[in-house]
Structures are given as C-alpha cells and as structure tokens.
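Every protein chain except one is present and positioned as in the full complex.
For clarity, chains are labelled A, B and C in written order, and residue numbers in each chain start from 1.
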Amino acid sequence: MTAPVQAAVKTAVERTELQEFERPGFGADAGLLRVEACGVGGSDPESYRRGTRIPAIMGHEVVGAVEEIGPAAAARWGVQPGDRIAVEEYLPCWHCRWCLQGDFRLCVECDFFTVHATDPLRYGTSTCTIPPHLWGGYAQMLYLAPNAVVHKVPAGMSAELATLAIPFGNGFQWAVYDGGTQAGSTVLVIGPGQQGLGCVFAAKIAGATTVIVAGHTRDRARLDVALRIGADVAVDSETEDLRERVMHATGGAGVDVVVDTTGDRTGTVAADALAVAAKGAYLNLNGLEQQVPLGEIKRKYLTVRAPRGHSYRSIETALRSLAASPLPVAEICSHTYGLGDVHAAIHATAGIDIPDAIHVTVDPWKD
Amino acid sequence: MTAPVQAAVKTAVERTELQEFERPGFGADAGLLRVEACGVGGSDPESYRRGTRIPAIMGHEVVGAVEEIGPAAAARWGVQPGDRIAVEEYLPCWHCRWCLQGDFRLCVECDFFTVHATDPLRYGTSTCTIPPHLWGGYAQMLYLAPNAVVHKVPAGMSAELATLAIPFGNGFQWAVYDGGTQAGSTVLVIGPGQQGLGCVFAAKIAGATTVIVAGHTRDRARLDVALRIGADVAVDSETEDLRERVMHATGGAGVDVVVDTTGDRTGTVAADALAVAAKGAYLNLNGLEQQVPLGEIKRKYLTVRAPRGHSYRSIETALRSLAASPLPVAEICSHTYGLGDVHAAIHATAGIDIPDAIHVTVDPWKD
Amino acid sequence: MTAPVQAAVKTAVERTELQEFERPGFGADAGLLRVEACGVGGSDPESYRRGTRIPAIMGHEVVGAVEEIGPAAAARWGVQPGDRIAVEEYLPCWHCRWCLQGDFRLCVECDFFTVHATDPLRYGTSTCTIPPHLWGGYAQMLYLAPNAVVHKVPAGMSAELATLAIPFGNGFQWAVYDGGTQAGSTVLVIGPGQQGLGCVFAAKIAGATTVIVAGHTRDRARLDVALRIGADVAVDSETEDLRERVMHATGGAGVDVVVDTTGDRTGTVAADALAVAAKGAYLNLNGLEQQVPLGEIKRKYLTVRAPRGHSYRSIETALRSLAASPLPVAEICSHTYGLGDVHAAIHATAGIDIPDAIHVTVDPWKD
Partner (left out) sequence: MTAPVQAAVKTAVERTELQEFERPGFGADAGLLRVEACGVGGSDPESYRRGTRIPAIMGHEVVGAVEEIGPAAAARWGVQPGDRIAVEEYLPCWHCRWCLQGDFRLCVECDFFTVHATDPLRYGTSTCTIPPHLWGGYAQMLYLAPNAVVHKVPAGMSAELATLAIPFGNGFQWAVYDGGTQAGSTVLVIGPGQQGLGCVFAAKIAGATTVIVAGHTRDRARLDVALRIGADVAVDSETEDLRERVMHATGGAGVDVVVDTTGDRTGTVAADALAVAAKGAYLNLNGLEQQVPLGEIKRKYLTVRAPRGHSYRSIETALRSLAASPLPVAEICSHTYGLGDVHAAIHATAGIDIPDAIHVTVDPWKD
C-alpha cells in the first residue's frame, strides 16, 4: 500500500525521466487519484520546449479512479474510493468574483493572464518541487487538492475517451457557449487538433446544419476523423481555396460562427474568418499577435471574442454528449503510450515521427 | 391558364365538398401558389367538428411552387415563378409592437387569444366567403397575400416532408427556444402527435442527451417513429409508470425540460411534469384548464410557460434541420390523400379508421 | 482581548436571553467578525414563533469589521483586520453542481428545500449548540466559516444601510435577474416589506419607467418610503382597487413584471397578478399554497417563476447601487435596538407596538 509512485518528470527542455515519489498523506478535504489515463494536450509540445517550470510532472487531461479520499472531500464531491472521475486542470481560489459567479476559469489566482498569477498552481503545469509533488497526470497517482474540480465519468466510458473531457469541453465552450452555435447554424472550425475536433463535435451536437473544418495537408488523418464525428466538409487550406469552399458549402451566405483553434501568427486566419463570416456572425478568434479590422466588424455587425478555457458546464456537457453519441468518437483516441514513453507521446502529438496521431494518451500502468 | 381552381370546402360540421373557384387576379404585392402538398394539422380534427367559420377551405401546412407573382412580392420575398416555398399560417399586421420586434406569432391581429382578434384572417381558418377566397391549403391554389410569411424549401426536399415546417417549427419553438433545451439536456415530451414528434426531433437536434416521449397505447406507431427520429425512450403511459421510467432514464435526476403537447384536461400531465422535473427545470405546459401549484415551482426553482406557435427562426431551423438530418424523417409522412378525400385525411389524423397514421398530407393534384 | 462574547439567544418560542460565549479560536481558513449591525429579516418574526432550532443566535443580515482572520482566509477574501464586510447567510458546499456554476443559493447542502438539507448550516438559523457557536448576527461577534460568502462594504456606507445588502440583493434577484425588469419596463411589486422595498429600488435602478407598489392600510409608512426610493404609485389594496390602479398607471397596458413578496395564502395575489399582467409578462410569484391557472399563462404568453434567494452578483449590485444612489435610501433604516432588545426588535419588524417600523437593525454594542 505504501509503494512509491512512479512519475514521468520533465527535467529539462525536451527531456523526461522516470522518478519515484513517496505516496503522500493528505487532509480530510483532499485525496489521491489512481490515474488511468492522461491525454496529451495540444499545448504540451510547446510547454515541453519551454525552459520554465522545471522539474514538473506534465499532463493535465487526467482521468482515474479515486484511490483514497478524506471524509470532507468525499462528502463535497460525492465520491467514494473506486469512483472514476475526470479532473479539470484548474485549481481555483473559490473566493474571487469569478469563482463566486461560476466562472472559475477566469479566477484571479489560476488565470495565466492575470498579472499576479503568472505562475498559478495548476495540474500539469506546476513544478513538482511544491509538496505534495503529484501535480501532473503523467504519473501513477495525482494529488486531489481541496480546491480541485472533478467530474464523474459516465458509466462504461473508457479512460482514454474520458480524457477528451477538457479538449471537448473547450469545444462546447468555444463553439457553443462563447461562439453561439445553435440548431441551424453554419460553422467553420479552423484547425483540426484536439480542440478543433472538440469544436466540430460540439457544433454538430448543438445542431449546426453545416460544419466545415479546415487544416493543413499534414492534418489529413485528423480531417478524416473530423468528417466522421460531425464535420460535413473538410478543407485542406494548403491545396484548396478555403474561402471558396466555405461560400460554396453555405450557398453563398457565409458562416454564422467561426472558431479558430490555431493561434495563427500570420494574420491569414483572421482575414479568412472575416471574409467568410455572414452578417451578424460570431467570431471566436485566437492568435495573440493578430489585429482585427474594426471596419469589418461594423460592416458585418460581427461579435468578436477569443477562446479562454472551459466552464464546469462545458465539461459536463462534453462527457454526457460523448457518452450518448452514436458517432464513432472512440476513433479519436489513436495512440496510447506508457509512462516510460511520455517523451514520444508528446512528440507524437506534435506530429513528430507519428504523422497520423490524433489524440494521444498516456497510461501510467502500461508495461 | 384560366382553368378554375378545385378546392375541398368544409360546408358543415364534419362535411366537405369539392367546389370550383375562379382563379383570382391579384396586385403587385401578392401572388398565387400552386399547392403541392398540405399537411393535416393536429388541430384539424377538432376544427372540423366545430360549427364556426363555415364555409372554409381548411389546411394550414401549405407547401407549393410559386405559380404567378406580382413584381413587388417577387422582390420582397426574393422568389420567382417555379420557386418552392412553405407558407406560415399567420397573416400578421406588421405594425404592432410584436410584429415590429419579430414576434409576429403574438401579433394583435392574428393571435387567436387577443380580444379584438377572435376571428383573425389566417390560412386554413378563415371562411372562403372573403375574397379572393383561396385561404386554405386543401385546394389546388393558395392566394399569397402581401402580408404572408414564406420560407424557401431546401433543394431536393419532398413537398410532404416540407409540410412538417410548421409542426417541427413548433417543436423548435417549444422545446428549444421557449423550453431551453440545449446540449446535454434531458427532455420529456408528452404526446407523440406531429407537434410532439417535432419536439422530440428538435430536442435531439439541439443536443439533448436523453429524450423521453410519452403517449397512449393507441399511439404505438407514433412512439415507434419517435424512437427513430430522436427519442431514446418511449413510454406507454397507460401500461407503464411514467414517473418511474423518467426517473430511471435520468439516473434519478429528473428532466431539465418538459414539453406537453396534449392539452390535457385532467391535470395528470401537469402533475407528472412537476413530479419528474429536476431542480431548475423549464416546463412548457399545455391544457387551458390545468392549475399549476406554485409551491412546486418555488421548491424546485422551476420556470413555467405554455406553448404559443412558432417564430420565423423556428421554421427556418426546422426546414434546414430536416434537410440536413441523417435520421429517417421521411417515415413520418405516412399517408397521402387526394382532394376528394380530405374528409378521410382529417379522420385519419384523428386515428379514425387508420390507427397507424402519423403525419397525413393532402396532394390536391392526386387523381 | 479574550473578553467573552455577548449574544442574544432565542431559548424558546418568542423568548430571548443574553448569554456569554467564549471567544472562539479558528483555523487558518476562517476568522471572526466584530458585528456592527444586524438587520432584522422579514422572516424573523415567523422564525421567532417556531419551536425548532433552539437555542439559536438569530440574525442573518450581518455587517461588521474583520476582527481577526487566518492567513488563508485573508488571502481568499482579500481582507485584513478592520475591513468592513457584509456576510451572506448561506454557507455553501462549493462542490455541488449549483455551487460550481455560481448558483450557490441552490446548493444541495444549504437550500432549505433540498430533501437532505432540511436543517442546513446557515447564519441566523442554526442552533448555537454547534461549535464554535457564533452562527448568528444578534451577537457581538460572528464566526467567519471557511465557506462563508463575504462582500466588501462600500467606503463610507453606514452599517445600518449595509444590512440592506440581503433584502435589496433579493430585490435585484427577484425583480431584475429572475423577473426581467429592464429599461422601460412597468413593474408591480406586491408587499412593501424589506424585500418589497428592495424590489422597488432594484426595478427603478434597472430603468423601469413605472413602478407600482401595493400594500395594506397598516403599511402606510412603508408605502410612503417606497415612493421616495423608486415607486411611482403606491396602492393601499384594502381601500383601493388594485387592478384599476395598475391598469390606469400603465395606460391600460398592464405591467411587464410582477413580483410578489407576500407569501399570500388566499390566492388573491396570484389572481391580481394574472389580471394585470401584460402579454408576454414575467411573474415572480410567492405563496406556497397558491395555484396558477395555466390557461392564463398560455393566453398571455406569460413566464411564471418564484423567488428563491439571491446570487453573489445581486448582493454586489445592491451594495454598489445603494452607495451610488441619490435617493434617500437611509430613510429605510427606521429603528435601531441594542442586544438586550432583540425581542422588541423582532416584534417591531412584525409591526407589534411600533406600527411605523420599516427596516429595523440591532447594534450589539449599543448601550
């Protein structure tokens, strides 16, 4: 019972080592999760290349079974040992005005963009020098902090599929709650990564009649999966004219909603989005360096926002919708690695060596 | 070109005769529709038994091709002769505060419940003594009045399917826009008639994860179709315990949305709705004689409304969603009759002689 | 520093005694409030007559200065000793789906109507046998529990005025957020008690052009204050015809919003509300025994809800709006009592002996 906990620790830029941690004790309001699977996030390759927050156990799309739990935490979360849960990456303060109004993704303590929160405590991000050390999903166990946000995994759902809770929760947040997709909408999703696939799925679930997804030539496998989980049209924007395809697919009307998941720095994406937007459209644009011309916002009576994480409701909806869907969502989980191969798993997500990776997971108990 | 127009005229209670009308002339802002199909509405059997508004050409779910059109009307509606359209039953005033804000279903001149509008001009309702006489869909031609509301039929859609524009538009209005169904919702639809089937379809399209439909034993065929177009669970409330089935299907949580399409007079429906509603649920209840206990509204923090027709957007969404859906929606259109059999068509909708009728249409050009 | 804490303890039905409590210690995530004023709630007279939850320190509209605070609580709430705060009565679990979405008033652990929460821990309600005992505002000190919800008092606001945070927060919640009042609305508030005055003020602040308040003959002083803080018309419904007055004041149109704060058991209030509601109106009705006729809901396309406490945002808005308003809101605080006179203070709120009491507060440090 007191066997040490194996974890994959990022010890330097692009470098991971297996390390052992002592199984931590914890208070009445906390617990310990036996990690079943941890998804490799779309931002993991970039974080892995960064020289900050080292050493760290990465991994923030965590699913597992409750291993041990304090009585207060059991009561609060309504869980018992053995119950399977998905854990959000946020560790909110629960006392700022955002937390008190249900918008904990904007919490002043765990929002990366808040001035005094440049180094917030978050699962998958914080260094493992902070006790009790187990702050990341690429490990056999995860510390369940008192302020964690947990969701029950629907009965019968595989751990791999449940790791989509966060990227697909982002999909609901960005395409539906922030982007305004509803029954009858036409939607363009730019970028077919995990978040983009989440947006495609969410848009279709919310009733969009035409969902278009755009990617690069190297995204072929992802575009193909997109077509099976909700996209009506997939565009290779390197070989095809994106604007022409969108206008054709919408009968010349343009789309009601655009969600950009690429973080494009060239301005191409924003320009395309503005060009194919219908009058009155919502644009949920990414790319911190882009400029949006106000003239177009006015001429077309657009609403412009930018994606910023997920809400409690978006994760719940993602899990429920994945569980209920007749679409072949399991195909998204294309590759699984063991703890010793986290380096390869992160590279696969970036398309390195494994060109057809879609969603990659780490199973810390795999041999 | 000046052949007379054949029409089925209700000349007395439960009595219909074929009559001929002169093909009418019309102004620059009006037109003439060649009716391809007219759905028999769920309220038609009751209207047919009523002794008011006689003589009348009934039929208010009208789909056809533009036969002739004045230049002003062609410009306003953006249609040419030959274009296929679905026509709403409303003939709004376009100048009251409801019309000016897009809520023309509540128009003071065409809302049945408005004091000074007890006998509004509406398609399928008004007597044919009012020139130019062709105010109903059970005829070869329909007069397109200047204040009519028309929708283009999606390319390739059959006229029979397009007659679902109104009942399925009601479905979107009642279950989604008024009732609040969204991705992840659990929904109970009471009554599997056309409107109920519309609510089932709309709820599923809008992302409901669990849709339950309830009906009587005689509704077997309709309940079966409901299961094919969006319902997850169908309950025969005469032989099964509705409350138990709902609580079981929702894991004990109850439903987020209830839509009643029955106009029940016994109070059973409202009582069931309140019993199975989750905390914070929306109830869209029918039945003019029912009483809703405020204590339950408060205890469960419910919102209670009642269904009242459809909006422009709901009809557009219904048509687009029917066109885009992979579900076997064509199965809903179970029976088609010719003009000489309107009496039988209305009876079939009431289940008389034809126990398995689901949605019945009249084709005025059928031999 | 370790002087005992004086408190007024309800020891039996309609009976209060002064008692001393030891000043409690507390953890890093909790604190102690020096109570400056506690408002007597509109429900206090009824609670005072009830034989449950005895012994208890009543008082749930608590305002004070932070006396001592643990470091974790200071960080979470952003407060230091000496800071003045208003404390909500709720002690939410912070982990149920309501808490996680910002709707902690519906928390499964602190909502009176939740089956397993018939005796939730709440300020002003719980018995003082539960350590650390200081759960009510009629005392010199209040225990600041880790799950408490606190709001900073605007600079310069008197403690008496700040005790309106809760009843006026209810006003914003019931008339504006739940009831839909907006710029240009016409509003009827039934009952001129604290909550009713809160609704009047909130409706006017939110831009209502006509605010009508109705009360009994004995409510004269409250109706007069209502006219000074936002009401345009005050109706004595015992001597005047309420329906006639409302229709006259709205030019025959009826009101867009009705909020009932009375808990009426006769059905009169619901009947009046339905009679004077405009088409499309929102009704926020009270009275657990009333029945609402669905026919009227349908005919007028009404939305019916019932008031259920306040949100974080409603309290913040109430405090900010009270601080910014040029209206003579200080007049609402009509009477202040010392700790030894809590019995009289509760009676005054019920109109016993003091017919012109409006809002009564207890100052636990008053001689």
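Note that a residue touches a chain if its C-beta (ideal position, glycine included) is under 8 Å from a C-beta of that chain, and two chains touch if they have at least 3 such contacts.
A quick note: this is a predicted structure, and the numbers were derived from the prediction, not measured.
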>> Touch as defined at the start, partner being the missing chain; which of B:102, B:251, B:328 or B:355 qualifies?
In response: B:102
>> Looking at the full complex, which residue from B:243, B:313 or B:343 touches the chain that isn't shown here?
In response: B:313
> Which residue from C:52, C:182 or C:266 sits in contact with the chain not drawn here?
Replying inline: C:182
> Of A:128, A:302 or A:339, which residue touches the hidden chain?
Replying inline: A:302
> Which of B:110, B:134 or B:149 sits in contact with the chain that's absent?
Replying inline: B:149
> For subunit A, which residues lie in contact with the unshown chain of the complex?
Replying inline: 103, 106, 113-114, 270, 279-280, 285-295, 297-308
> Residues of subunit B in contact with the chain that isn't shown?
Replying inline: 75-78, 93-97, 100-104, 149, 311-313, 316
> So which bits of subunit C touch the chain we can't see?
Replying inline: 172, 176, 182-184, 202, 205-207, 209-210, 232, 313, 316-317, 320-321, 323-324
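Rule of thumb we're sticking to: only the chains that are shown with their structure count from here on.
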> Taking each chain's centre as the mean of its CA atoms, which one is farthest from the centre of subunit C?
Replying inline: B
>> Quick check: how many Å separate the C-alpha centres of subunit B and subunit C?
In response: 45
> Which integer distance in Å separates the CA centroid of subunit A from that of subunit B?
Replying inline: 41
> What residues in subunit C touch two or more of the other chains?
Replying inline: 103
